[in-house]
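Up next, chain A:
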Amino acid sequence: MSDLFPLTVRGATTRRRGKVLVGPVDLTLSGNGACVVIGPNGSGKTTLLRLLHGAARLSSGTIDWACPMAKARRAQAFVFQRPVMLRRSVLDNIAYPLIIRGTSRAQARAQARDWAERVGLGDMLDRAAPVLSGGEQQKLALARALIGQPKLLFLDEPCTALDGSAMREIEQILTDAKAAGTRLILSTHDMGQARRLADQVVFLLRGQVHESGPAAEFFETPRTEQARAFLKGDIVE
Partner candidate 1 sequence: MTDLWDGLAQALWLVATFDPELVEIAARSLRVTLSALVVASAIAMPLAALLAVRRFRWRRVIIAILNALMGLPPVVVGLVVYVMLSRAGPFGVLGLLFTPTAMIIAQVIIIVPLIASIAHQSLRDLWQDYHDLLISMNVTQWQKIRTLLWDTRRALLTAALAGFGRAIGEVGAIMIVGGNIDHATRVLTTAIALETGKGDFALALALGFVLIGLAVAVNLAIHWLSRTEREGRW
Partner candidate 2 sequence: MIRKFLIGIAALCFAQAALAADVMKMAVTTSFHNSGLAEVLLPEIMKDLDLEVQLLVVGTGQALKLGRAGDVDAILVHSKAAEEVFVAEGFGTHRREIMYNDFVFIGPSADPAAIAGADSAAASLQKIATAQAPFVSRGDDSGTHKKELSLWVAAGLEPAAFGDWYKAVGAGMGAALNTASGMNAYILSDRASWLNFGNKGDLALLYSGDPVLFNQYAYLPVNPALHSHVKTDLAQKLEDWLVSDRAKELIDSYQINGETLFVFNAKPE
């Protein structure tokens, strides 16, 4: 499969009922690693992720991948803030993306078992997914996203409302995925997590990219006053 990157975003805007939700956004992403999208509540993090994934309507502007859009879509996966659990067993949830792509049931199940093991769900394969705890659901969602070996994985605040140990496990999975060559784009409101995972940072404010760049640079010497205030923990609007 041809490579996704570089991703070139020019003037991308999404409006609903005439109101601009996000944009205009100009952004270029290349290379690998994790890109973390941060910003205050309502700054448009979720919408930006959806826009890049193609799940939100682009009102104007362009989003160009290095390969055709349809192909790019198939190389991506998305983990939602509140994970969607199919009303099936854990095993069948994880196997689902492979079955959709036409993998035989036996093969899909074998791989799913493998992935369940990797994310620590190996002892609850037959449990009904919707009754899992929040952390287990998020791990399931990750395994289900990663089983298709995406080139790019979107994660929308994957650790909201999770306790420390669950968060550590999930970050470990993400670090492993990154090491295996999956590009990550994740949003978070947890600055600690942003520092731990980020290779690049995009700082959103009122629907626009206020500042972006390599993570180390951003966290050491933010260029704008708002970014400095945000990192300090002040209320920024």
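Candidate entries met the following condition: all candidates are chains of the complex that A comes from, given by their letters.
Definition applied: a contact is a pair of C-beta atoms (placed from the backbone, for glycine too) under 8 Å apart; a residue touches a chain by one contact, two chains touch by 3 or more; residues count from 1.
Since we're looking at a predicted model, the values are computed, not measured.
Trainee: Only one of 1 or 2 touches chain A in this complex; which?
Mentor: Candidate 1 is the one in contact with chain A.
Trainee: Would you tell me which residues of chain A are touching candidate 1 in their complex?
Mentor: 53, 55, 73-74, 76-78, 80, 84, 86-89, 91-92, 96-97, 100, 126, 128-129
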